[in-house]
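Dropping the structure in here first, questions after.
Moving on to subunit A:
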Amino acid sequence: MSRRILVVDDSPSIRRMIALTLKGAGYEVVEAGDGQDALERVGTGSFDAILTDQNMPRMDGLTFIQEFRKRPDGQATPIVVLSTENEGGLKDSAKAAGATGWMTKPFDQAKLLSVMSRVVGA
Partner candidate 1 sequence: MDEETLAIFQAEADSLVESLEAGLLALQDRPGDRALIDQVFRDLHTLKGTGGMFGFTELAGFVHGFESAFESLRSGASLATPSLVAVSLKAHDHIVALLAGEAPQGAETLLAELAAAVSGAVGPDAEPKQDLWEEDLPVLNAPSMAAPPVPPPTQPMPAAAEPVTPQAHPAAPSVQAAAVAAQPATPVARSEGVSAPAGGLIRIAASRLDEMMDRVGELVIAEARLAEIAAQSGLPALVSVTEDIQRLATGMRDAAMSIRMTPLSSITGRFRRLVHDLSAQLGKPIDLAIVGEETELDKTVVEQLAEPLMHLIRNAADHGFEDAETRVRLSKPATGRLTLTARHSGTEVLIELADDGKGLDAARIRAKAIERGLLAPNAEIAPADLLRLIFAPGFSTAEKLTEVSGRGVGMDVVRRTVTDLRGRIDLSSEPGQGTRVTLRLPLTLAIIDGLLVEVGGERFIIPLAAVEEIVELADRTAGSEGSSRLLNIRGRLVPYQALRDLLATPGDPGPFQKVVIVTAGESRMGLVVDRIIGSNQTVIKQLSPLHSGLKTFSGATILGDGSVALILEISGFSVPAKIAFPTESRRAEVPA
Partner candidate 2 sequence: MTLSRATAPTGSGRLDVVTLRLGQDALAIRAEVLREVLEPVAVTRVPGASEFCAGLVNVRGTIVPLADLRVPLDMPREELGPDARILVLDLPLAGRPAVVGIVADAVHEVTRIEREALQDVPAVGTRWPPQFVEAVAELGGGIVMLPDLPAIFDVHLAGLAGSRHNASGPAPKAEPKPD
């Protein structure tokens, strides 16, 4: 059974790139355009990991993580925050909100896959 990953980013091209990479490696990918959208998606089933951007309209990454962690089934899923390096202080907030890890943009496909496999324990 393939692993299910939720990718949350408001940039369609970044979502696409991540989705292509992950699907090519056998993952199943669900996309969301912002935190709000992501919350709706998590209702559809469980995910093996969540990858989320921080800066998004409607609801940003950290808020989404906080809301997600409040859910009864929202404790176990590993969440990796994607962001550019200009947000040093954000990492503390991310940890406090419940993020499992942090990946700086830009990243290449190899790194993405390596991080993913560590996170889902493949």
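Note that a residue touches a chain if its C-beta (ideal position, glycine included) is under 8 Å from a C-beta of that chain, and two chains touch if they have at least 3 such contacts; residues count from 1.
Basis for inclusion: all candidates are chains of the complex that A comes from, given by their letters.
The shown structure was predicted, so the numbers you read here are calculated from the model rather than taken from an experiment.
The candidate from 1 or 2 that touches subunit A somewhere in this complex is 1. Partner candidate 1 is touched in their complex by these residues of subunit A: 10-17, 19-21, 23-25, 31-34, 36-37, 53, 55, 57-58, 83-86, 88-89, 91-92, 94-95, 99-111, 113, 115.
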